[in-house]
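Working notes, beginning with the structure itself.
What you see is part of a larger complex, with each chain still in position.
Chain IDs A, B and C follow the sequence of writing; residue 1 opens each chain.
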Amino acid sequence: MRPNPDAHPSQFRLFAFGPDEILERNEIAHDTVVDARKRFPIIWVDVDGLSDIGAIRELGEEFDLHGLALEDVVNVHQRPKAEDYDSSLFVVLRMPEIGNRVSTEQMSMFIGDGFVLTFQETPGDWFEPVRQRIRDPRSRLRVNGADFLAYTLIDAVVDAFFPILEDLGEQLEDLEQDIMEDPRHEHIPLIHQLRRDLLMVRRAVWPMRELINSLLRDDHPSIDTKTQLFLRDCYDHTVQLMDMVDTNREIISGLVDMHLSAASNRMNEVMKVLTIIATIFMPLSFIASLYGMNFDPSKSPWNMPELDWRYGYPFVIALMASVTGGMLIYFRRKGWLGGKRASKAHQRVTEREKRDTPDSKAQ
Amino acid sequence: MRPNPDAHPSQFRLFAFGPDEILERNEIAHDTVVDARKRFPIIWVDVDGLSDIGAIRELGEEFDLHGLALEDVVNVHQRPKAEDYDSSLFVVLRMPEIGNRVSTEQMSMFIGDGFVLTFQETPGDWFEPVRQRIRDPRSRLRVNGADFLAYTLIDAVVDAFFPILEDLGEQLEDLEQDIMEDPRHEHIPLIHQLRRDLLMVRRAVWPMRELINSLLRDDHPSIDTKTQLFLRDCYDHTVQLMDMVDTNREIISGLVDMHLSAASNRMNEVMKVLTIIATIFMPLSFIASLYGMNFDPSKSPWNMPELDWRYGYPFVIALMASVTGGMLIYFRRKGWLGGKRASKAHQRVTEREKRDTPDSKAQ
Amino acid sequence: MRPNPDAHPSQFRLFAFGPDEILERNEIAHDTVVDARKRFPIIWVDVDGLSDIGAIRELGEEFDLHGLALEDVVNVHQRPKAEDYDSSLFVVLRMPEIGNRVSTEQMSMFIGDGFVLTFQETPGDWFEPVRQRIRDPRSRLRVNGADFLAYTLIDAVVDAFFPILEDLGEQLEDLEQDIMEDPRHEHIPLIHQLRRDLLMVRRAVWPMRELINSLLRDDHPSIDTKTQLFLRDCYDHTVQLMDMVDTNREIISGLVDMHLSAASNRMNEVMKVLTIIATIFMPLSFIASLYGMNFDPSKSPWNMPELDWRYGYPFVIALMASVTGGMLIYFRRKGWLGGKRASKAHQRVTEREKRDTPDSKAQ
């Protein structure tokens, strides 16, 4: 077991409590721990930062943890999972990092008889409310067992994903609004980034769902049936998270379609302007060039007699005007020029809404 | 348990009834409820709007409801689910909001021995026909148990999705018609909206299917086997709803393809007009410019002798006409100009239809 | 139970038969039915059109049918399903309508001890061959039980989908051929229509597969194990139908890709023509315009001395010809002009085919 060279320095927090008393320390000296285990029914050791391998190993010996599990604590790229060992239940979770929406840190936990040990990868966590509740003598945490504390911590980790998903959902709605109003190429990397973020949440939550389901379904000596009732709630939350992720992913697919369609629509608009301009001015320029040819009407009566007409020039201008007019009529028929009639589907939507709203009010 | 700040004010409705008698109140004072439970075999308390936490808590005590379930009643973003507690079966459903096609409200229900409690998020519901049937002394509701009332309410919630899906289906057909006739960019946000609405229905109905299936399959003390027979029907409806959702989603995918193809087809048309115009007028303009060059035939016999020909100008006009004619022939060969032959596939479809119709009539 | 306002008028057909005798009536008066049930081992009542609610209710009483099932008979948008009731097995199927490829009607069936009742939504059915076989005294139908008759009818319904799918498959092949030869925008609605038709078949056949599988797997009192052996065949057919549907759906996806690629290919062709024309004539026109400028060589020796050259005009024409030639060489190098070399992959396909054919013949 080697420390990860990038590991954060370790900080320790020890909570030991029973219904009436509570002890809070920022160190985990051997004597303190032994003493606390004797005096209090529940003890929670929280290690934040994994560089102090020595202390972790000592905890392992003190609480009789399995070597394989301890290795997984230090190698921080584990997938969420739950494993039963003789002395304790080992659970690995992924927790969103505080202040960095798009990455997760590993949170490992041992749940045993009268103790919960937690190991976090980076400083900062989502457990402050839990600590407050422990300090409150009327809290349920004070009277329930270690498994209830473990449930509370798992619940805190799962619930930490909700604000992230809500934030992603809001961004998605902003983006949707934006793309409808004015789709731009810059939206595509944003879409891509949202998709990556959703994948990240999915990779963290999906195995946590499996894990909590296995805690619910299987018989773990460290988990009470009463606590399983609470875990059912926690499981519902993971299902709901997956639901939100999947819905958002489908909406993102729709956005990409919408963006592609908008891009091709805009290209169409550009092409229409070009075509209209070219189609009007090319014939006009041709007529003008025609009368710029150096055939001299004075040399042969066949040579552009218009040049000698009294109203030759107005005639040519009139010809050009009529060509332009004809083109404009053609474009209007093709629907390439202004006058956007509302499409039938839109009309029907509007009618339907008119029809619906008063009805429902009246009911 | 804290009230949601956005919760609607609570309204109460109490139905208590047996085969012969019925009591209807708009309040749920403790004495009224206690008295009604004694006198009537079935009691239905309906709470519409969740701001009156006190009354909800009182109901919880009166009917011995589990605290976790009551929390879920007030936190209105639950996924549909069914949970067995000692005293009652707790069911969460999602119900389309009256007068707002695209959102759902939470409908929580407790089914116990002789009582049904329902909690709705927003005012207005789909239960008016059920209330009418309760008031009708010949109704089956009057003689069956509380679980039959619960079934009737679940059925009302499930069936409320049918008009929504039919409405979405109609919109989809309108849209299909529209896109075939005249595809426009404005259709894309409509398509996207329909897809979102379908996702919303899917998210509500899918877990309700699971839930009703579990009511059917598992042994719930509050649900009679006779009522399970009726729930089977209800389950069929959820399956049918999912079927409609999935079919419509596939049709939407097809519409997006159709729209993209139409857009690229239109671009093609625009490009063809541009190309035809440019290809005809560029050579013509070039010829005209050629004879606009200031080479003077009087200075050198090599300088554009056509300018001195008697029929020089008609010759040039004829040259231009033949260039134009050649181009038009080329375009017609390429099939870029009018004369749309019906495609073979269309011909065959027509033939097949001719062949089929009389045959089948004759049978 | 209310009649559907769009229900067709009811027509009745009664078959009662045993190994030796047969009775055929076009009415189902109470006495006739009672008498027939006494005299014949098997009785088949076929109701075509569901407007005569009274007669249907009477049949329900006569054959002791469950009320929920009768409601499903009249509400004709059921999904295919099989439900066991005490007195009979209730089966709902969807049957292609005669003379209308793209829609299905509901066919409900009760299978009981010595009777089969069928209820069809619209006139016309696929059972004429079954009726012929009943009339034939040597037919197996005459000696087997009611469940064998039911199997024969289910088999007729399932097999009625094969000609539809074969027709769709043929249309698909025509379309494929067409799109390869000359892809057009009109093909897209055809593709969309085929996709919808396939979805319709899928929605009808998929639940029938489940249904027949449940008849095979589960123990139904009305279905003999010997008949289950025959139903296995029927199940194989539904699997094969689903197979054909899925294969065709994949081919349709491929067609859409092919169509999109063809459209962009054609756009490319159009653009190339435009670019070639513009790239050749723009420089030529520029040169011509250049010599159309009114700089007079007689005023300054710097003013376009070519105008005074003896061979100035031929020089300019030669200049234009060489510009055109250079452009053509450039386009040929880019491969934008004619001379389609067969692509390597095509060559290899041809070689492979040459190699394969004689080998295999020789074997």
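Heads up, the rule we're going with is that a residue touches a chain if its C-beta (ideal position, glycine included) is under 8 Å from a C-beta of that chain, and two chains touch if they have at least 3 such contacts.
Since we're looking at a predicted model, the values are computed, not measured.
Asker: In this structure file, how many copies does the full complex comprise, given 3 in place?
Answerer: Assembly-level count of identical protein chains is 5.
Just so we're on the same page, only the chains that are shown with their structure count from here on.
Asker: Going by the touch rule set out above, what shape does the chain contact graph take here: line, ring, star, complete or other?
Answerer: Its topology is that of a line.
Asker: What's the farthest chain from subunit A if centres are computed as the mean of the Cα atoms?
Answerer: Centroid comparison gives C as the farthest chain from subunit A.
Asker: State the superposition rotation angle between the two copies subunit A and subunit C, fitting on C-alpha atoms only and giving a multiple of 5 degrees from 0 to 180.
Answerer: The rotation relating subunit A to subunit C comes to 145 degrees.
Asker: Using mean CA coordinates as chain centres, what's the gap between subunit A and subunit B in Å?
Answerer: The computed centroid separation for subunit A versus subunit B comes out at 24 Å.
Asker: On a C-alpha centroid basis, what's the spacing between subunit A and subunit C, in Å?
Answerer: So the centre of subunit A lies 39 Å away from the centre of subunit C.
Asker: Among the residues of subunit C, which are close enough to touch at least two other chains?
Answerer: 292
Asker: Using the touch definition from the top, list the residues of subunit B that touch subunit A in their complex.
Answerer: Those in contact with subunit A are residues 68, 72, 77-79, 81, 83, 98-101, 124, 128, 167, 171, 174-175, 177-178, 181-182, 184-190, 192, 195-196, 199, 203, 256, 259-260, 263-264, 266-267, 270-271, 273-274, 277-278, 281-282, 284-285, 288-289, 291-294, 304, 307-314, 316.
Asker: Provide the residue numbers of subunit A that touch subunit B in the complex, in ascending order.
Answerer: Spelled out, the residues of subunit A in touch with subunit B are 176, 180, 229-230, 232-233, 236, 239-240, 243, 247, 250-251, 254-255, 257-258, 260-262, 264-265, 267-268, 271-272, 274-275, 278-279, 282-283, 285-286, 289-290, 292-296, 299-300, 302-304, 336, 343-346, 348-349, 352, 356-357, 359-361, 363.
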